[in-house]
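Got a structure here, written out as C-alpha cells. Questions coming.
Of the protein chains in this complex, one is absent; all others appear in place.
Chain nomenclature is as follows: A, B and C, assigned in order of appearance, with residue numbering initiated at 1 for each chain independently.
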Amino acid sequence: MQTFFILLCLALMICSAAAVMMFRSLIKATVCLAITSVLISIVLFLLGAYWAALFELSVCAGLITVVFISTISFFSKERRSEEQERDHHSRFRLLPYLMVVCGLALLALLVLSGFSMQSIPALPPAFAEFKQILWSNRQVDILAQIALILAGSFAVIVLFKEINTNDENKGA
Amino acid sequence: MPQNLISATATAVFIVGPLLAILINNLLPRTLAQKICLKVGIAATLLQIAAVCSCVWLFFANSSYHISFSVFWNMSAQPGAARFYVDFLSLTVMLAIGLVSLVSLLTANESIKDKALNFSNLLMICMIGMNGLVMVNDLFSLYIFLEITGIAAFVLIALLREERGLEGAFKYLAMSAIASVFLLASLALIFMETGDLHFANVAALLSSPAQASQPLLLMIASLFFITAFSIKAAMVPFHGWLPDAYQSAPAAVSVLLGGIVTKAAGVYAIIRVLSGAFSGVLAGVFSHVQNVHVVFAILGLVSILYGAIAAIGQRDMKRMLAYSSISQMGYIVLGAATGSVIGLVGAALHFFNHATFKGTLFVNAAALEKQTGSTDLEVLPCGLQARMPLTAISSMLAFFSTAGIPPLAGFWSKFLIILAVWQSGSPLMAGLALLASIITAAYFLRIQRKVFFGQPDDSSNEITEVKGSLALAEWLLSIITVGCGLLFPALLLLMQSKGLF
Amino acid sequence: MGGPGIILVCVFTPLLGAFLLPFLGRISTVLRNMAALVFVLVSFVTSAILLPSALANNPVLFHWSLPLGFSFGFLADGLAVFMAMISSFVAAIIVFYSFGYMLNYKHKNEYYLMVTLFIGAMMGLVYSTNLLFIYVFWEISAICCWRLIGFFREKMMVLRADKAFLVTVGGALVMLIGFMGIYSQTGTFDLLEMNHPLLPNWVMITILFGILSKSATLPLHTWLPDAGVAPSPVTSLLHAAVLVKIGVYIYARFFLVNFSVPEVWHTVVPIIAAVSALVSAGAAIVENDIKRIIAYSTVSQLAFIFLGLSCGVVQGIAGGLLYIFMHSLAKGGLFLTAGIIEHSTHTKDIRQMGGLVRTLPATAIAFACCAFSVMGIPPFGGFFSKYMVINGALLLGNPWLAGVFLLGALMTVIYLARVFVRVFFGPTTHPHIQEGTWEMVGSVTMLAALSLLFGIFINLPASFVTVILQNLGMLGR
Partner (left out) sequence: MLNILSQLIAGGNNHTNLIYIMLALPAILGLVVILLPVKGYGGRSVAFIGALVINALAALGLLLGENFSMRFPWVHLGDFSIQFSLRVYNFSAFILIAIAAIALLIGIYTVVFMRGKSHYGSFYCFFLLNLALANGAALANNLIVLLFFWAGLLVTLFAMIAIGNRNNVSAAVKALIISAVADLLLILGIAITVWQSGGKMMMDEIMPLPLTGLNNVGFVLMMLGALGKAGAIPFHSWIPDAAKDAPLPFMAMMPGALEKLLGIYLAVRVARDFYALEPGSGMSMFIMIIGVVTIILAVGMAMIQKDMKRLLSFHAISQVGYMVLGIGTALPVGIVGALFHMLNNAIYKSALFLSAGAVERSCGTTDLKQISGLRRVMPITAIGFTIAALSISGVPPFNGFFSKELIFDAALESGLVFYILALLGAFMTAASFLKLGHAAFFGPLKWPHIEESNNPNPRETPAAMYVPLLILAAFCLVFGLGNVIPLAGIQSILGDFMAGHDYSGWPHSMSLVLISLAVLIFAVLNHLFGKLRTGQAVKALDHIHYAPGLHQVYNVAEKGYLDPYEWLMFAIKAYAKLCFAIDRAIDWIYNVLLVKLISVLSKGLAHLNNGHSTRYMAWVFVGMLFVLLALILYL
C-alpha cells in the first residue's frame, strides 16, 4: 500500500514537473512547481525522512523558483517574437511525454531490481515524532511558511498581474 | 509572568504586527486600501519601535537580558527546538528595522503612489522576514527567513517594473540564489555532522573541529557558509550585485535596502554567528573558530577600503551611497570579527547608526530625485543648500556620522570597533580601517560640493525644499543621529551599569 | 555656583548657544550678533573667573567617570586658562569686527553659528582631560573650519575648504591611532589617570602628524594659505588666533604636562620646525595675495612656537607660550587689517594696491604695529617671545638652529615690509575708498594697541607664563 502510494506520488511528481515545462502560462507553471515540491515532501515523509520532508516543505523551493523563472521570462518575453515562441514551444512539445515514459521506465527498473519496501518504517509511530518536530521544534518555520506563501503570492501579483492587464489592453 | 508578557509583546508585534497590517490592507476595499495602506504600515512600524522600547524597559526592569520563547504555544522545551530568542542585539536590530521601515514608508508616501498597496504589503513581508531572521536561534530557520526577506526585497526592487529595476532585481536574485545554494549546502554538511541546526549545538561542534568525524567536510561547510553570508552582506569581492540593485531600486526601496535589508540579511547573520560574548545561552556558531574570525576580519577590511575608494569615483549619488554601504558594512563585520565585547557592542551600535545615517542619505537622494529628477552628481544643480536647507543639513549630519566625525553617532560606534580591533592585536588593521574614514569624508565632501555647498545658479530657482513625510523623515533621522552621538556617554554608562564592561 | 559648574558654563555656553543663533537671527539680526558676542564673552569671563584658582595651583576640575577610560572631564589648570583666555578674547574681538565686516554678506546666521560653535569647541578642547574628547572637539573645530572656509560658496573656495577639512581630519585620524597606542599602553584615555608614560616613537610620530596638520606645519601646511579664501574675520580666527594654536596647545599639553617623549624629539621637532619656518617664509616672499602671505607667515611663526615648546629648555618653553599669546594678538590684527583692505579695495593682490596710507590711515598704523610685533621688533610684544625662543634653541646647545631661525626672522621682516610698503605706500591706486566701519577699525586698533602695550608691560603675560610653568613643576620652588 505504502509502496504504491510512494510510486504514485513519484509518478505524479514527474508529471507535474513535466507540466511545469509545458504550461505557457507562468502562473500555471508555478502552481505545478509548487505541487511538485509538495509531492516530493510527501515522498520524503513516506520514506521516513521527516526532516528532509519538513525542509522541502519549508523551503518551498517552488516559490523561490517562481520568481526566479518569472523574472527571466519577463525579460525574454519582451525580446522574443511570437513566432519564435511558437517554434520554441513546438520543439519541446514531445518532451513531457518522453519524460513520463522515462519516469515509468525508471520506476519499473527500480521494482525489478528488487527495491526493498520492507525498509520503509511504519507510519503510525513516526507520525508522533513528525508532529513533535513540526509543531514543537519547528513551529518557527510554520510562521515562516505563512510569510513565504504571502511573499510568493505578492511577488506574483506585482510581477504578473499587470502584465496580464497589459496584454489584455494590447488585445483590446 | 513578565517573561510571558515580553514574549507575548514580542511575538505579537514583531511577527504578527506586520501580518495584521497585511491583512487589514488586503481585506479593506481596494480603493480605501490604496489610500491608507501606507499609514497602516507606518502604524505597524511604530508599533514595532514601541515594542522594542517596552522590551528594553522590561529587560531592565527584570534584570534579565535575554529571553527565548515559542511562537504560538509553549510546549515542553525540546532540546534543540527552534524557538525565538531575543536579546539586546536583536532588539537593536529590530529597532533599526522599525525605524528604517518607517522612513521607507514615509519616503514611499511621496514617491510611490499607484503601487502603494503592493509596496506596503511587500514591505511588511520584508519586515516579517527580517524580524524573524533576527529572533531565530536555529540555522535552518535563519535560512528560511533569509529567503523571505530576499524575495520581498527583490520584488520590491522590481516594483516599478522599469527595465533598470528589473535588471537590478535580477542580479540580486541571481546572486541570492547562489548564496542560497551555498547556504543550503553548508547547512546540509553541518546537519550531517550534528543532526541538528540549533546555534548552540553547532557552536559546540565547531568549537572543537578535531572531534568531528570529517573535519574536511566541516571546513567546506564553513567555506560555503562564509560565502553565502558574504554574498548576502555584500562583502568584497562578493558584492557585485549591490551597487546595481541599490542604484536601480525605487527611492523608497533603496532607503530600505541601504538602511536595513542587506545588513539584516547578511551582516546581522555574521554578527550572530561570530558572537559568543553576548550571552551564555546563545553561543555564536563560529564564536570559537579563530580562523573564521580572521577571514571575516579580512573581508571586512577589504570591504571598507574597496567601498570607500570605489565610492569616490561614482557619478550617481545612489550608487555612491551603495559603495559607501559596502564600506560601512565592512566596519560592522570587522567589529564582529574581533569577537570581543567592545567589538560586538561597537558592531551593534554601528549597525543601528548605519541604519540611521545611510537611511538619511538615501532619503536625501529620494528628495533630490523628487525635486530635481536626478541623482546624477554631474547633472544636479549646484548650491542646493539655498533651496533645500533641510536636505542639505541632514545630509551633512549623516555625512559626518558616516565618516566618523565626532560628536555624531557614527564616530562612537566606529571608534569602539576600531578600538576592539586594536585590542584584538591587529593595530595595522585598526589603523587602515581608521584611515579609510578620510576617504569616506572625501566622497561625501564631493557630494556636498557638487550639490549642496556652492553658489546656487539661476537654473535651480524653481527647486524647493521637500515637504511632508520626506521632510519628516529627514528630521527624524537627523535628530536620532545627533541625539545618539551626544547621548553616547550616557549609553556607555548604562551599559556599564548593566555589567557589560 | 561651584567651580566645576563654571567650566561647564565656559564650554557649553558657546557650544550650545551657537545653535540658538540662527533662531535668534530670524527674530533680529542685532539680537543675534549681540548674543554671539555675549556667548564668546561668557567664555572669556568664566575663564577669567577660573584664573585665580589656576594660578594658585588649585585647578578646578570637573570629572565624570565613564567606563573604558572614556571619562569626560575638564580641568582648568594654568595652561588651559591661559589658552582659553587668549582664544576667547581674540575671538570676541573678531566677532565684534564681524559686525562690520559681514554686514553685506548672506548666510550670516550660519556664520555666527559656526564661529561661536568653533569657540565652544576650542574651549572644550582646551579644558578637556581626555584624549578622546580632545579628538571630539578637535573635529568639531574642523567642521566649523570647513563651513567657514567655503563660506562664499564659490567652487574654488569649497574645494579649498574640502582640502583643509581632509588634511586636518586626516591628521587627526592619524593622531587618533596614536591615542589608541597610548590606550593600549595605559588602558585609559583619561589624562588624569596617566602617570607620565614614556611614549614610544611611533606614537609620537602619529600624534605629531595630527598636531602638524592642525598647526599647518610643513609638509601639512598647504591648506592654510589656501584657506585665505574665507571671510577675513574667519581667516584671522582660524589662522591666527585659535585654530592653528590648537596643535601647538596640544603639543604643550601633551609633551610638557602629560607625557614624556624620547630625547631624540627635542632635536627632531625643532628641525621640522626650522624647515617649515624657512620654506614658508620663502614662499611668503614670492606670494602676491595679501592673505596668503600672512598665512604663510603664520606657518612660519608657528614653527617658532614649536621650536620654543619642543626644545626642552625652560626658557624656550616659556618663550613658546609667550609667543602663542603675542602671535595671537598680532597675527589676528594683521588678518583683520587685511580684511579691511580687502573690504575696501575688493582685491587681495598686493600688486594692485598702493598708497593706501592716505585713505586708510588708521588701518595702516594698526597694520604696522602688528607687523612690527610679528617681526619681533621692540617695543612690541613679539620681540621678547622671539628672543626667548631663539635663546631656547641656543641653550639646547644648538647655535646653528638658532641661526636658522634668525634667518627665518629676517625673512619675516622682509615679507612683512614688502607687504606693508606695497599696500600702503607708492602710487595711490584706490583714491576714493573708505576706511572700514568703526567696529572693524576699532578691533584692529585694539589689537595693535595691545601688541604694543603687552610689549611694554611684558611682565604681565610673562608672569602668567611663569606661574604656569611653576605649577607644572618645571621651575624650582
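The rule we apply is simple: a contact is a pair of C-beta atoms (placed from the backbone, for glycine too) under 8 Å apart; a residue touches a chain by one contact, two chains touch by 3 or more.
These figures come from a predicted structure and were not determined experimentally.
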Chains shown that the absent chain touches, full complex: B, C
Touch with the omitted chain, as defined above, among C:414, C:433 or C:449: C:414
Among C:50, C:218 or C:370, residue touching the chain not depicted: C:218
Given B:310, B:430 or B:451, the one touching the chain that is not displayed: B:310
Options C:4, C:22, C:200 or C:355, residue touching the unrepresented chain: C:355
Chain not shown, touching residues in chain C: 163, 167, 218-219, 221-223, 226, 278-287, 296, 314-315, 317-319, 322, 355, 357-358, 372, 375, 377-379, 383-384, 386-388, 390-391, 394-395, 399, 402-403, 406, 409-411, 413-414, 417-418, 421, 425-427, 458-459, 462-463, 465-466, 469, 474-476
Residue numbers in chain B that touch the chain omitted from display: 167, 170-171, 174-175, 178, 219, 222-223, 226-227, 230-231, 235-241, 243-244, 290-292, 294-295, 298-299, 306, 309-314, 439, 442
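Please note the rule applied: only the chains that are shown with their structure count from here on.
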Topology of the chain contact graph, where touching chains are joined (line, ring, star, complete, other): line
Central subunit by CA centre of mass proxy: B
Identity of the chain that, by mean CA position, is farthest from chain A: C
Centre-of-Cα separation between chain B and chain A, whole angstrom: 33
Length of the line joining the C-alpha centres of chain B and chain C, rounded to whole Å: 43
Inter-centroid spacing, chain C versus chain A (mean Cα positions, whole Å): 75
Contact footprint of chain B on chain A as seen in their complex: 51, 55, 58-59, 63-64, 67-68, 71-72, 74-75, 132, 135-144, 146-148, 150-152, 154-155, 157-159, 162
Partner chain A, residues of chain B touching it in the complex: 15, 19, 22, 70-73, 75-76, 78, 80-84, 115, 118, 121-122, 125, 128-129, 132, 136, 138, 140-141, 144-145, 147-148, 151-152, 154-155, 158-159, 161, 166, 169-170, 173, 177, 180, 184, 191
Chain B residues within the chain C interface of the complex: 342, 382-383, 400, 403, 405-407, 411, 415, 418-419, 422-423, 427, 430-431, 434-435, 437-438, 441-442, 445-446, 448-449, 453-455, 489, 492-493, 495-496, 501
